[in-house]
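Only one protein chain is missing from this complex, and each of the others stays in its spot.
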Amino acid sequence: MKKLVLKLLAVYTLIGCAVPHKAVAQMALDNSEIEASMIKALEWQEAHPIFAIAPTDWTAGAYYTGVARAHKTTKDMMYMAALKNQAYNNDWQTYNRLYHADDVAISYSYLYVGMNDKRPGFVNLEPTQKFLDAHLFEDNIWKSGKDKTTSGKTILWWWCDALFMAPPVLNLYAKHTNQPKYLDEMHKFYMETYNQLFDKEERLFARDMRYVWKGNNKDEKEPNGKKIFWSRGNGWVLGGLALLLDDMPKEYKHRPFYENLFKVMASRILELQPEDGLWRTSLLCPEAYDHGEVSGSGFYTFALAWGVNNEILDKAKYQPAVKKAWQALKKCQHSDGRVGWVQNIGASPEPASADSWQNFGTGAFLMAGSEVLKLK
Amino acid sequence: MKKLVLKLLAVYTLIGCAVPHKAVAQMALDNSEIEASMIKALEWQEAHPIFAIAPTDWTAGAYYTGVARAHKTTKDMMYMAALKNQAYNNDWQTYNRLYHADDVAISYSYLYVGMNDKRPGFVNLEPTQKFLDAHLFEDNIWKSGKDKTTSGKTILWWWCDALFMAPPVLNLYAKHTNQPKYLDEMHKFYMETYNQLFDKEERLFARDMRYVWKGNNKDEKEPNGKKIFWSRGNGWVLGGLALLLDDMPKEYKHRPFYENLFKVMASRILELQPEDGLWRTSLLCPEAYDHGEVSGSGFYTFALAWGVNNEILDKAKYQPAVKKAWQALKKCQHSDGRVGWVQNIGASPEPASADSWQNFGTGAFLMAGSEVLKLK
Partner (left out) sequence: MKKLVLKLLAVYTLIGCAVPHKAVAQMALDNSEIEASMIKALEWQEAHPIFAIAPTDWTAGAYYTGVARAHKTTKDMMYMAALKNQAYNNDWQTYNRLYHADDVAISYSYLYVGMNDKRPGFVNLEPTQKFLDAHLFEDNIWKSGKDKTTSGKTILWWWCDALFMAPPVLNLYAKHTNQPKYLDEMHKFYMETYNQLFDKEERLFARDMRYVWKGNNKDEKEPNGKKIFWSRGNGWVLGGLALLLDDMPKEYKHRPFYENLFKVMASRILELQPEDGLWRTSLLCPEAYDHGEVSGSGFYTFALAWGVNNEILDKAKYQPAVKKAWQALKKCQHSDGRVGWVQNIGASPEPASADSWQNFGTGAFLMAGSEVLKLK
């Protein structure tokens, strides 16, 4: 029987994520199947803890953001149990570099638990508050441009991933504590990043200044001569925008900026969706590593589905793309629940494989599922 | 294959826990099947940690009491490994409210490990001793009736669940350390609770003073007009009594009180057993939520089987009920090991579902299995 399972698994893996799925977009999705896939992903990930530096780092931050979104949609206590466990085991701490957006991503899950668990004395948001105050209101080497170790770090959020790590946390914290000043500060730093990294022509974010062309022969290029736009990097931004908009006050003065940016990027991402539903790690040079990648694609699927569900994106245009993407994402999940085809930790397009996994990839998968479940 | 499994699972779930199992009581039980069910329950629960406030809270207390009982019967090292892990990870601490019986329930498992592991320096029962001494011999707001936050808390163990949480621990501690004074003090407080909450006519415990009728129009009633007797609440008491009697000296002067109470309650619980084997969350208004519930039923099954195995209850009368209950409990376990149909944390009858689970429900399941295995 083991042999049979291995063979099935091998076949399963071979058909992989690169098969074109024609007409899939017309198929109805089965919500109980989606929920079962999501729970299996959660269970597998909980059984396979992984981190880059610590259980409070950004990888866990992105993963547990996905778990929180899955709970928000389904109310399945499996998600809440996992959220409370990690918060308790992490003692509600952020990771420790107060100047680094990555290290507060975990607080999205703490805030979510805080807004949903009413046991007195259980939730502790003090470390989050301490981090956010230092991050926003105290000087640091990136803000001040005094960082000497690498070039280009002249702003707080100098890499586009940061727009997923910190802004949704600030936004949720502002909402939870009813202190709009955190949202205003967030906007200030967001605009710095937008101004440095958003390519208006391509309607995509460069990962950081290394990938912004200066018009000289040092400009980094794809093999096909185009600019380098990283799928996951743009996934962080577009997924982060959906998170932001979901909890941002409707009347917030800068909301139109975020809605507009969301729509502009969404339209570009839709244009770039490959036939089989999943985006490649390089958005403008998909042929470099010609297979779907789950972390970027998961964030896009989440964001596009959120846009449809919230009537910010046109349903007729976006819903088929979302359904196709979800069907393809599901094919990247192994039968034991593992979500494969996740590009490893990095900063630019690299290949993935059926076996490559990361907790943040599972997070992206859960985020996608959480909004696909709400499609009508 | 995943689809097939999902379908099988769906069918499995549908047949659920409400199917009448005629003639089941005559069937022989297969011990290796029971053991396999129990191990699967343990493995699932270990992979899905959950708590109310902390890993040392009463939910873990009840769960690991079940794990300890499972080990006591089977000697399977899987249980001991889990017991030692949690004790080590909890650093042998109780939870922190020294006036609250809930917070020492976890010490049942610590004591059990202490009585079975002989590595010098490994076991630490100091936090337990500190808790018990403060709990019994120091004043607190409940004992003194000075608690102002809610009505009715004029005794130490003002809710019937407490009779599971603290007395078996005190009893085991008295035995392990050979200090009968802990047993005598236990008896004093037990009697207070008995006098307040035991309904001699119904032979059941009210959960707390809110459910004891005072003969005015504020009395809480079931939809059918009857008094509210909560299944799990009475399960805590009856299951706790079996634990108590199991380790109480045969010659202890108050032992007849406990034996008698055990027999009186057992006979009532037997009368109230529904046709399909599992008790409803409301004992006197089973039609309110007309499906079996696993936590209460698990504790009853444990207690009745223990009574049969120890010749305190009549085998001919009780054994068929126990076997029927176990067969029905087993049907509440998902194929992956999860024990469903557990009413969530609460204080009165509420519905459960195939998917609702809690670690203490798994504990009740393990306790039931640990005595069903010993049936002859």
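Some observations on this one:
For reference, chains read A and B in written order, and residue numbers begin at 1 within each chain.
One rule holds for everything that comes next: a residue touches a chain if its C-beta (ideal position, glycine included) is under 8 Å from a C-beta of that chain, and two chains touch if they have at least 3 such contacts.
This structure is a prediction, so every number in the text was calculated from the model and none was measured.
The residue from A:Ile53, A:Ile141 or A:Met191 that touches the chain not shown here is A:Ile53. Listed here are the chain B residues that touch the chain not shown: 8, 32-33, 36, 43, 46-47, 76-78, 81, 84-85, 88, 119, 121-122, 335. Hidden from this view is one chain, which touches chain A at 1-3, 6, 10, 47-55, 355-357.
By definition in this document, only the chains that are shown with their structure count from here on.
Chain A and chain B, compared by their mean Cα positions, are separated by 43 Å.
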